[in-house]
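Left out: one protein chain. Kept in place: all the others.
Letters A, B and C mark the chains in the order given here, with residues in each chain numbered from 1 onward.
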Amino acid sequence: MLSEQSSSTKLGHSDNESTGAHKHGVGPPPLTDADLLEMYRTMVLSRTLDQRIWQMNRQGRAAIVASAQGHEAAQVGAIRALDPERDRFYIYYRELTTMLALGITPLELLLGFLAKEGEPLSGARQFPLHGAIDRDRRDIVSFSNVVATQLPQAVGVALADKMRGEQRVTVAYFGDGASSMGETHEAMNFASIHRLPIIFFCENNKYAISVPISQQMNIESIATRASAYGMPGIEVNGFDPVAVYEAVGAAANLALSGQGPTLVEAVVERFLPHTSDDDDTRYRPPEDLEGIRDLDPIPATEKILRASGTLDDALDEEIKSLAQKIVNQATEDAENAPFPEPQDFYEQVYAPGSPGDQS
Amino acid sequence: MLSEQSSSTKLGHSDNESTGAHKHGVGPPPLTDADLLEMYRTMVLSRTLDQRIWQMNRQGRAAIVASAQGHEAAQVGAIRALDPERDRFYIYYRELTTMLALGITPLELLLGFLAKEGEPLSGARQFPLHGAIDRDRRDIVSFSNVVATQLPQAVGVALADKMRGEQRVTVAYFGDGASSMGETHEAMNFASIHRLPIIFFCENNKYAISVPISQQMNIESIATRASAYGMPGIEVNGFDPVAVYEAVGAAANLALSGQGPTLVEAVVERFLPHTSDDDDTRYRPPEDLEGIRDLDPIPATEKILRASGTLDDALDEEIKSLAQKIVNQATEDAENAPFPEPQDFYEQVYAPGSPGDQS
Amino acid sequence: MAEMTVIEAVREALREEMVRDPVVFTMGEDIGARGGVFLATEGLLDQFGPERVIDTPLAEAAIGGIALGAAVNGMRPVAEIEFGDFIWPAVNQIIGEAARVRYGTQGRRTAPLVLRVPYGGGVRGGLFHSQSIEVAFSHQPGLKVVAPATPYDAKGLLKSAIRDDDPVIFFEHKRTYRLVKGDVPEGDYTIPIGKADVKRTGSDLTVVSYGLVLHYCLEAAATLAAEGIDVEVIDLRTLRPLDTDTVLESVRKTSKAMVVHEDTKAGGIGGEIAAVIAEEVFEDLDAPVKRVAGPEVPAMPFSPLLEAEFMPSAEKIAAEMRELAAY
Partner (left out) sequence: MAEMTVIEAVREALREEMVRDPVVFTMGEDIGARGGVFLATEGLLDQFGPERVIDTPLAEAAIGGIALGAAVNGMRPVAEIEFGDFIWPAVNQIIGEAARVRYGTQGRRTAPLVLRVPYGGGVRGGLFHSQSIEVAFSHQPGLKVVAPATPYDAKGLLKSAIRDDDPVIFFEHKRTYRLVKGDVPEGDYTIPIGKADVKRTGSDLTVVSYGLVLHYCLEAAATLAAEGIDVEVIDLRTLRPLDTDTVLESVRKTSKAMVVHEDTKAGGIGGEIAAVIAEEVFEDLDAPVKRVAGPEVPAMPFSPLLEAEFMPSAEKIAAEMRELAAY
């Protein structure tokens, strides 16, 4: 069952075939049914939380929301192939499922969406999901909203690891829109020259806000761009968590064995408008949305789990009501939290005690 | 004889094979012996002038020189496939032969190298070969030293032509070094999406100042990058003027027939240091230089012309001594010209009479 | 006359100029079917088609460079940078290149492009959707920099910018887009670039400002009027070239000056204006030139109380005015 799905992984062109993932053929260990069940739990939790946040925005209780709905399978599949304690994650704003899969709690995330005191990434100085998690817990960084800036930075992070001989994978997350930025080109080129331990993980949802992929590029697959840098490129169905797991696992093995970067493109769909500030009816035909909803990875995974006997009505009900309960409790706690006061407003501009420090 | 050489043209990968130059197969008309002879004259003149300028720099008479020695065949071959009166040329600093082939005179060029009054591109405000030629004469633009900035600009130029329905080709010149810049990526991507009438003409001399191609990219051929944008890419031996003529001619036909951009990579060698300020013995092994000197396109073309009976001793002597005479006269005239005085120093900051204008 | 918001005024100017002159076109991210993230270009795609309303890929360097190339080749592009915070990849093409085209070619080429840039905070934009970035551009000779505060000025100045033969960076404060309404004449009129506007006459002190906080200055001036202090408020409107004449004339009259902007203080536009005043009308000054500006933190935070701490307000400005008046 599981291995069938991975047929949706396609290897892109590569000038440098000796580094191609398939040649090395070192995919990650096969997933067990229990693994997939856990991934399903995370996807259900993510969807539940995501729906709650969207609803809160619509009620004027959250300022801005970028939804991960439609991206859950890709995100959960990728993290499953990595080591949250070992690896480094340069995420972008659409990574709700990634954050949950890495162990960040719904309450912590909700504090971000409501800009409340105790928000663990930036103290609510920045947008939801932006900032960084304390390194001794998880190496997650995302302080910027500026699309593609994270890619050269992630390359620098991987370079530092390589210089020190640390065995870690850096994952740089980005969207199809980000692929058009010059910094993406510069980052990939450098990473391949120096064979850095990095995975460029593209979540291609075929839109940069309102601009469809056809107006963003004259090619069919972003993964094929890997050949421009002499690294392997893998296009994978991002609705298939197992296929993503396998692709990212193969890429991680290349990174850890000194064979350099891989571009993994997970093709997904954006179920909702770009953010809560967007109105996608201006540019997206409703039929388009209905068609893709039929492919929703969460019911699809549910079906697989049921077919393998891993999931039944009772367990599914338990998973979903637990998710609801967690999200309800987190909502209550987050709403009760205060907004941060400006007393530390001038802190962390410069190092404490250093010239310019006003704290 | 001539067609034999064109076998050095290699078509790069393309995602979008229907626009491949070979598929359309519309190369330019075959060159006659007389054509090749004229190209030879231009190459000889360029080399003679180039040697003079380098020598003048060594004598402290010219401030800075970037030599085109080694690039002559590529440059003359490209212009021969284009229409100097119709097309638009966004050059970079290593285009001495291009300028001569477009009809700019040795005196005009020398005025630039000596920063003298009457320099036609920028009034000696800018480096040699920088500025623009009056449009009613030639559409040559190159005001900037900043590598790769000309590529998005040239795309904008081609966009404007397309919007107005003008039948022209824009040629954007650049080096291997420029291929690493983000702006190159953004420019090519946009041009291909909009199928603009532009040729990206890369003179790959395998060095960006001192950085060898192996430290610039992990691929063998820059032309293969075309596939990342869904446009045709052609790699051609830049020591072979006829092969370059054919490649650029095919690209021009694609541009003029609405089929969009082409990336042409002419592989050349840089015979001298990066500029007169550089010392290439620090990074380039002398054997390397000797080997490539044996492939010098000027004696090679001479041999071809002699073999076809187009050139004999007398004519060759005439061509070379004429070039020498022209360059000597231009040198004398340029040295006698004064430096520009700062009386128009505040002019052309803003449009005449407009707010901010101080002239 | 019709009452309009700033965003409507911008849209009208753009539409009328595109009707008037076929070489005017617009390009940027999401400006087509989406109508721009702030709806500045709403309806233009339907009216002018995809050849003149170009949705670009997400690539600001290309937006700057392609607009520049098109301008050099006879068009008049009006390019939108989606948020001012994202303009940095384009500065190589704008500050580096566009500003030098005319000078570097002795006028053989020119760059009549307009870059429309929504900027500024108070919109819950956090560290990367709130920036004031105008000073980087207003330092560069060869560029013109415009920053209107009202619908009337926005329409008239955008038209002037589009007709101008030099590169113009046109800063639109995001918070004014829907907040600020005002009367705008139907049809064609222009407002000259390089001219400040005395938005309120007064005799006791001169306040120089622009953009959103200009309105806070007017509010504060009204408060102070009730207290018997008569404040003159000057709207710079153009940040390069600065209309120092209007500023100096006012300070000669009032003998006290204050500059107010949202951007952080050190190295901000306020420094330039304070310096010019201190240089040119030194003898007329009865008090040091005061600068009221954003705090020295890297950018405006997201959470509401933190954002409020950053933003100038009519109250904060009124307090500073009182202090200056009492000097």
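FYI, contacts are C-beta pairs under 8 Å (C-beta built on N, C-alpha and C of every residue); 3 or more make two chains touch, one makes a residue touch a chain.
For clarity, every value in this text was computed on a predicted model and none was experimentally measured.
Counting contacts over the entire complex, the absent chain touches A, B, C.
The hidden chain makes contact, of the residues B:Q69, B:S144 or B:N253, with B:S144.
Only one of A:L121, A:V169 or A:A243 touches the absent chain when the whole complex is considered: A:L121. Across C:V24, C:I81, C:A99 or C:V184, the single residue that touches the chain missing here is C:A99. Residue-wise, the contact with the chain that is not shown comes from C:P298, picked out of C:P22, C:P192 or C:P298. Think of the hidden chain as still there; on chain A it touches residues 88, 121-123, 125-126, 130-135, 141, 143-144, 146, 149, 151-161, 163-164, 182-183, 186-187, 189-190, 193, 347-351, 354-356. Residue-level contact of chain C with the missing chain is found at 61, 85, 88-89, 91-92, 95-96, 99-100, 103-104, 127-128, 135-136, 138-142, 240-242, 264, 266-272, 274-280, 282, 285, 287-291, 296-299. Touching the omitted chain from chain B are residues 63-64, 115-116, 122-127, 130, 143-148, 177-178, 180-183, 208-211, 215-217, 277-278, 282-283, 339-342, 345-346, 349, 356, 358.
Going forward, only the chains that are shown with their structure count from here on.
Rounded to whole angstrom units, the spacing between the C-alpha centres of chain A and chain B is 44.
One finds 41 Å separating the Cα centroids of chain B and chain C. Measuring from the averaged C-alpha position of chain A to that of chain C gives a distance of 37 Å.
Residue positions 56-57, 59, 61-62, 89 of chain C each touch two or more of the other chains. Within chain B, the positions touching two or more other chains are listed as 182-183, 186, 189, 193.
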